[in-house]
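One protein chain omitted, others in place.
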Amino acid sequence: MDNSDLTTALEGAFAHPVFDAQAAFRAVLSALAEPGTVHALPAAGPPAPLSAGAGAVLLTLADQETPVYLAPAFAAAAPWLTFHTGAPVTADPAAARFAAVTGLNALPNGLSVGDDVYPDRSATLIAPVRLSGRTLRLAGPGIDGARTLDADLSDAVLARLAANRALFPRGLDFILIDEAGAGVVGLPRTTEVTCTSQ
Amino acid sequence: MTLTYNFAYLDEATKRMIRRAILKAVAIPGYQVPFASREMPMPYGWGTGGVQVTASIIGPDDTLKVIDQGSDDTTNAVSIRAFFARVANVAVTTATRDATIIQTRHRIPETPLSAGQILVFQVPIPEPLRFLEPRETETRVMHALEEYGLMHVKLYEDIARHGHIATTYAYPVKVEGRYIMDPSPTPKFDNPKMHRSPALQLFGAGREKRIYAVPPFTEVVSLDFEDHPFAVQAFDAPCALCGATGVYLDEIVTDDAGGRMFTCSDTDFCTQRRAAEAPNV
Partner (left out) sequence: MYVAVKGGAAAIANAHRLLAKDRRGDPAVPELTAEQIAGQLTLAVDRVMAEGSLYDPELAAIAIRQARGDLIEAIFLVRAFRTTLPRLGASRPVDTAAMAIERRISATFKDLPGGQVLGPTFDYTHRLIEPDLGAEPPATADPLGPAPRVTDVLGHEGLVEPDAADPAARDAEPGDLTREPLVSPLPRDVRLQALARGDEGWLLGLAYSTQRGYGRNHPFVGEIRTGAVELELDVPELGFPVTLGTMTLTECQMVNQFHGSAEEPPQFTRGYGLVFGRVERKAMAMALVDRALRAGELGEDRVAPAQDEEFVIAHSDNVQATGFVEHLKLPHYVDFQAEAALVRRLRAEAAAGAAPGETDAQEAAE
């Protein structure tokens, strides 16, 4: 690692680690408890192309006890992640508690969905999303009837989400980061997502 | 020897571990997530699970309310509220509608909760099947297989013997049609308040090392039978202090000759009603 890499790895933590982590956690908690709602995240500065939002989520939730899978495109963030959180970076999706991926259309194979006895032992995905494009209808726990979310999720991604939901109580949970920086949206395994536009 | 403690007492690594457990609990409504519960500076059985959950979610912008038996003034509620006022320096309140986080033991407030509020339950025995099957290895599998026949048998035996389901508190519920869940030892009177509540409900069992959750607007149905539908307790008389009906009442012994009065268990609710009725007092 040369000096500029080192500097990149050392910078970009939370300005106020205790309070920013608390604020980021509450944003993620609200996002997963009320799927489809958008919650702002405190600033973090991981090495590009890992987004500030994904960095904030990892600073908040990852540590020595949580192996993290980084998509190959995010390899530059590995030293940063390990320096700030102590989290081991793993190339094995099956070992990952968290996986930062480049999109919901680019999930690695073999991520853990937990088992019927311990369905909590499943990976949590962190992925960028563009909050425009198609109009989606969300339903399930955390939603009073139905909620509308605009997001650019393809039919293939919706089919993947539906398959994931069918695994319940097993399944992956998704923390989506708005590419425009508005914050975080949650799609837990319980959320039913359908498209109401083209 | 000088000792200093962290914001909200817990170290950041512990908070992260608990936060991860809470997120999985929210994603799997009614399922008990094991977590590495820490020793807290108050005894097990006195709310350590609730305190750990609250400590992991609370921030400087929160306003905390703590109740025990519905009351803000009972000793344990006072003690826990004082703990957070000290270690997290947060605003505290007794008013249900002003609170962002409400930690509770044995009651859900009478004032309807609203979106954005978080209700944190202290749970002694999180496993609803525990008194039917003491082994965790067995009850885990029963949940995995959705094998809940034993619970229905138990409730039905009550009916055969007493003519009623003889469970009056910690009355089991089914969450989102999947997991049977212990609602904590709240009277069954409060069970309907859990159903599709706009607030997020988090449950912490410290000694038993489990966290579970009910997200807002989630189905929470009390177990019953077609010929013996679930019904909540009701009281003959209104609250002797504020006149409220349709609320849960405490029985207060007023003398040793059988004298009784019934007053609101939710002291904040009762106080607000009396203040509204008698603005000049």
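Couple of notes before you dig in:
Here the chain labels run A and B in written order, and each chain numbers its own residues starting at 1.
Here is the rule we go by: a residue touches a chain if its C-beta (ideal position, glycine included) is under 8 Å from a C-beta of that chain, and two chains touch if they have at least 3 such contacts.
If you're wondering where the values come from, they're calculated on a predicted model, not measured in any experiment.
The hidden chain makes contact, of the residues B:Pro29, B:Gly70 or B:Pro216, with B:Gly70. Not every partner is drawn; the one left out touches subunit B at residues 1, 3, 5-6, 9-11, 13-14, 17, 34-36, 38-41, 43-46, 48, 68-71, 73-79, 82, 105-107, 124, 134-137, 159, 161-164, 166, 168-170, 185-189, 207, 209, 228, 231-236, 248-252, 263, 265, 267.
The criterion applied here is as follows: only the chains that are shown with their structure count from here on.
The distance from the centre of subunit A to the centre of subunit B, with each centre set as the mean of the Cα atoms, comes to 30 Å.
Interface residues of subunit B, counted against subunit A in their complex, comprise 6-7, 12-13, 15-17, 19-29, 31, 33-34, 56-60, 115-116, 140-141, 143-145, 176, 178-179, 196, 198, 200, 213-219.
Residues 17-19, 21-23, 25-26, 28-30, 32-34, 60-66, 97, 115-120, 122, 124, 141-145, 168-169, 171, 173, 188-190 of subunit A are the ones touching subunit B in the complex.
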